[in-house]
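Only one protein chain is missing from this complex, and each of the others stays in its spot.
Moving on, here comes chain A:
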Amino acid sequence: MAATRGPGAESPSAADIRFNNVSVRYPNGFTGLTDVTLSIPAGQMVGIIGLSGAGKSTLVRTINGLVPISSGDITVGDYTLAPGRRQLRGRALRDLRSDVGMVFQSFNLAKRTTVINNVLMGRLHHTPAWRSLLAAWEKDDVELAMQALERVEIVSKAYEKASSLSGGQQQRVAIARTLAQQPKVILADEPVASLDPPTSHVVMRDLQRINAELGITVVVNLHFLDLARRYCDRLIGLRSGTVVFDGPGAEADEKVFENIYGRSLTAEDVLEAKAEL
């Protein structure tokens, strides 16, 4: 049970992520990634930085197969994502996805239903179709969902409508939904881009705590450099689909950022500066 797993547990089920010469070309001809080779060991908290359009979102979405790759391959634990005919699909793809939680920029909650129903969506993979149809959730699954809500400190809202929550609260519900999956990896695609600065820190701290206490690998796309440097063990800089930086946050100085961004830094690139405006 991931939600009750001890702090920093070296779980045998933890999954390494490996990109081998991965390229992504979209059907409209746009190139998302070019020849990316990376290795993310289990338990790391990795920040992906770069301008919009640099391929951050594409990179994160290839890991759970939301974006199919055009060449190379990606291994996530025991699963291999490959291009074309060898693509992971059906049952195998759903098995992989149940191991990989995802947090979205716009929270992606079903706003007209309750918080707990949203969190329980993380249990759908393990729930038989007839139970999902009747919403006859297993007691253990409800318990798991409640524990996930406790971990992001929002369990008091369990039976409230998701639409009645603030943006920061909704994003924490979304994080609880991934925790209910008992995932090995959590992907976060610009998780704080729709939030104000104080709330951004709350959400980033939640992700950091989950990474530290549960040993879940976290791969997070961030636009703000100070947030990335502060919360991530390692930063990967993308520029037009290729990796131009890979190292600890401390090594990523102004020069490095200018290389990633292709221009000098502005107040727009830093959360604190933006907050002062």
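The rule we apply is simple: a contact is a pair of C-beta atoms (placed from the backbone, for glycine too) under 8 Å apart; a residue touches a chain by one contact, two chains touch by 3 or more; residues count from 1.
Here is the rule we use: contacts and distances are computed from a predicted model.
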item	value
Per UniProt, the name of the complex member that is left out, chosen from "Cation:proton antiporter", "ATP-binding cassette domain-containing protein", "Phosphonate ABC transporter, permease protein PhnE" or "Alkyl hydroperoxide reductase"	"Phosphonate ABC transporter, permease protein PhnE"
Which of A:V22, A:I74 or A:M121 contacts the chain that the document leaves out	A:M121
Residue, one of A:A42, A:L59 or A:L96, that touches the chain absent here	A:L96
Absent-chain interface as seen on chain A, which is shown	64, 66, 94-102, 104, 106-113, 117-118, 120-122, 124-125, 127, 129, 132-133, 135, 174, 177-178, 181
